[in-house]
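Working notes, structure below.
Moving on, here comes chain A:
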Amino acid sequence: MDIFLNLLSWVLLSAGGVFVLIGGIGALRMPNLYTRMHAASVTDTMGAVLVLTGVMVQAGLTLATIKLGAILIFLLITSPTASYALASAALLAGIKPDAGQAADRTRGS
Partner candidate 1 sequence: MELLGLYHYWVFAVLLMIGFYAVVAKVNLVKKLIGVSLFQAAVFLLYITMSKVTGGTAPILQEGMVDPVFSNPLPQVLILTAIVVGISTTALGLGIVVRIKEEYGTIEEHEIQEIDRR
Partner candidate 2 sequence: MTVLFGIFLLTLLVITAVAIVQTRNLFVAVMLLGIFSLLIALNFFILDAADVALTEAAVGAGISTVLFLGALALTSERERLGTQHRWLSLVVVTSATLVVLYATFDKPLFGDPGAPVHQHVAPWYLEKTPEYIDIPNVVTAVLGSFRGYDTLGEVFVVFTAGIGVMFLLSAHSGGANRRKQEASGIGLREHLIPRVVGRLLVPFILLFGLYVQFHGDYGPGGGFQAGALIAAAFILYALVEGEERTLAALPQSWLNALMVSGALLYGGVGLAGIVLGSSFLDYSVLSADPIAGQHLGIILIEAGVGMTVTGVLLSIFHAFAARDQA
């Protein structure tokens, strides 16, 4: 049972690490603002969920697990809201999610 839980948390943690890393690379490499936002939200939600669940499995049934759960819930509520708020502010400021332009720039560089 113990080894099973350990294995589970390892899988969760490494998957979380991979998602965090992919999101980070995406946020750096993507061609325009909205695609970067899309990549960043991967690290904010999927990566955070996997990492925190992995740590929760390690912690077992303690106060720490409850705190981690609270952190997870608050992150899941606030990060997408922040992304939404930012996207709407950018859109109102006149930055267009222009797919064609983005593709052109990638081909050009």
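Throughout what follows, a residue touches a chain if its C-beta (ideal position, glycine included) is under 8 Å from a C-beta of that chain, and two chains touch if they have at least 3 such contacts; residues count from 1.
If you want to know what made the cut, all candidates are chains of the complex that A comes from, given by their letters.
Here the structure is a predicted model, which means the values were calculated and not measured.
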item	value
Options 1 or 2 - which one, within this complex, touches chain A	2
Interfacial residue positions of chain A with respect to candidate 2 in the complex	74, 77-78, 81, 84-85, 88
